[in-house]
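The next block holds one structure in the form of structure tokens; read it before the comments.
Removed from the display is one protein chain of the complex; every other protein chain stays in position.
And then subunit A:
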Amino acid sequence: MSDLTALSVVELQQALSAGETTSVEVTRAHLDRIAAEDGALGAYLHVDGEAALRRAGEIDAAGTAGTGLAGIPVALKDVFVTEGVPTTSGSRILEGWRPPYDATVARRLKDAGTVLLGKTNMDEFAMGSSTENSAYGPTRNPWDHDRIPGGSSGGSSAAVAGRLAPFALGTDTGGSIRQPAAVTGLVGHKPTYGSVSRYGLIAFSSSLDQAGPMARTVLDAALLHEAIGGHDPRDSTSIDAPVPTVVEAARRGAGGDLAGLRVGVVRELGGDGAREGYDAGVLERVAEAVALLEGAGAEVREVSCPSFGLALPAYYLIAPSEASSNLARFEGMRFGIRVGDDGTRDIDEVMALTREQGFGPEVKRRIILGTYALSAGYYDAYYGQAQKVRTLIDRDFTAAFDDDVDVLVSPTSPTVAWPIGARVDDPLAMYAADLCTLPASLAGVPAISVPCGLSEGLPVGLQVMAPALADDRCYRVAAAVEAALGAPLTDRLAERAA
């Protein structure tokens, strides 16, 4: 086989089951590409090539390669704990830590026979939209190395777009799968909250965090989603319901027939009177994608969701508040680094010094903001009020889905990937990247980003949102867009490099 890293997961499955290649060959091809490209890209924080090849050899020996996901390499965002494999969540405070157990999703992928290539870079504790907040340096966008790959799952997006992995897992709290997918030309899906286990996912904001797939095609993303989804008794927020039929929906959508499907275009996200902060090129590509949906038979109408404008302030109170509580566990006593324990300092001083040196500026800002929003006397005005706004956003979704439409669409990111460094000292400019992805996060509904073309030579994503547990609708619509556009957008990146 010529270039195994150019194949989709589905093509790899076929080549493996036909005996045209082996898991060792596929794994080696990706490791070679990592060795050649990742010095410039910085997508991975940890790669253990020897372990990956050993694992691939076991799958080949067992004769299962090509059955389901067996023998296919995968990359995991470093927010998932992996037994014996370094896990940092992008933070200095966990440097050198090797977890004693696997996250449920990591375990499920292992049981499915996938080969772990490595752990990918991320904004520290998933706080950011550019992957510049990693303690281990930034990741670069394969489309333009001077630009950000999105975040917080920017290591995963760069790895998959750059063909350093066939697909990868990310996590999405306020858009951290969808926005990096959009700005690197990938498909990225945030499943319904509670439908993929959070056990072993290092917590940022527990009422929002959700793991999901990132891939170059809709069907590849669906295959990964199916492998990780489903009830987990170890996660008390896990929904005990069957995994939505996402693979079937992706295949069906690729047929290009959306007759009867009702699509709502959200006015408040880039529509009339709400275009400030959006790139004109992004809005053009999205409008063209909507026209493609109409061409496929969908009924398109504009829908107003008046409370979506308050998603950003609500999110940036709820997420920091939950983070300030969750990150209390990083105190330098049970895992990670400890600073200043020289026998003269008491435990409070050692904790404070450990957290001072272990956390980066964005994490500190959010802990301080969250501590403030939860303080006595301020709770009702900030955190309490934000939770009520969350109810209003949920009502907007319910009203749209109950009466008018089957899915809602919008841009995924208001802009294309911006230059590295451009927003790093301006938290509010960074937060604005999440404008379109936050409503689905706060309401817990599923949302996918699918590539819909280029603007200024950089990828643009269309976001498709659906009611809770109707993830299949996201995949169906995304597959129709992908089919109408012809080939995966990342093929153009490969052509450009060739």
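Everything that follows uses one rule, which is that a residue touches a chain if its C-beta (ideal position, glycine included) is under 8 Å from a C-beta of that chain, and two chains touch if they have at least 3 such contacts; residues count from 1.
Everything that follows uses one rule, which is that contacts and distances are computed from a predicted model.
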item: Identity of the absent chain, which is to be given by its UniProt protein name, from "Sugar ABC transporter permease", "Iron(III) transport system substrate-binding protein", "Aspartyl/glutamyl-tRNA(Asn/Gln) amidotransferase subunit C" or "Sigma-70 family RNA polymerase sigma factor"; value: "Aspartyl/glutamyl-tRNA(Asn/Gln) amidotransferase subunit C"
item: Options A:331, A:434 or A:472, residue touching the unrepresented chain; value: A:331
item: Given A:317, A:400, A:416 or A:448, the one touching the chain that is not displayed; value: A:317
item: Interface with the undisplayed chain - residues on subunit A; value: 97-101, 192-194, 207-208, 233, 236-237, 239, 307, 310, 312-314, 316-317, 324, 328, 331-338, 341, 343, 345-353, 355-356, 359, 361, 364-365, 367-369, 371-373, 375-378, 380-382, 384-392, 394, 427-428, 431, 442-445, 468
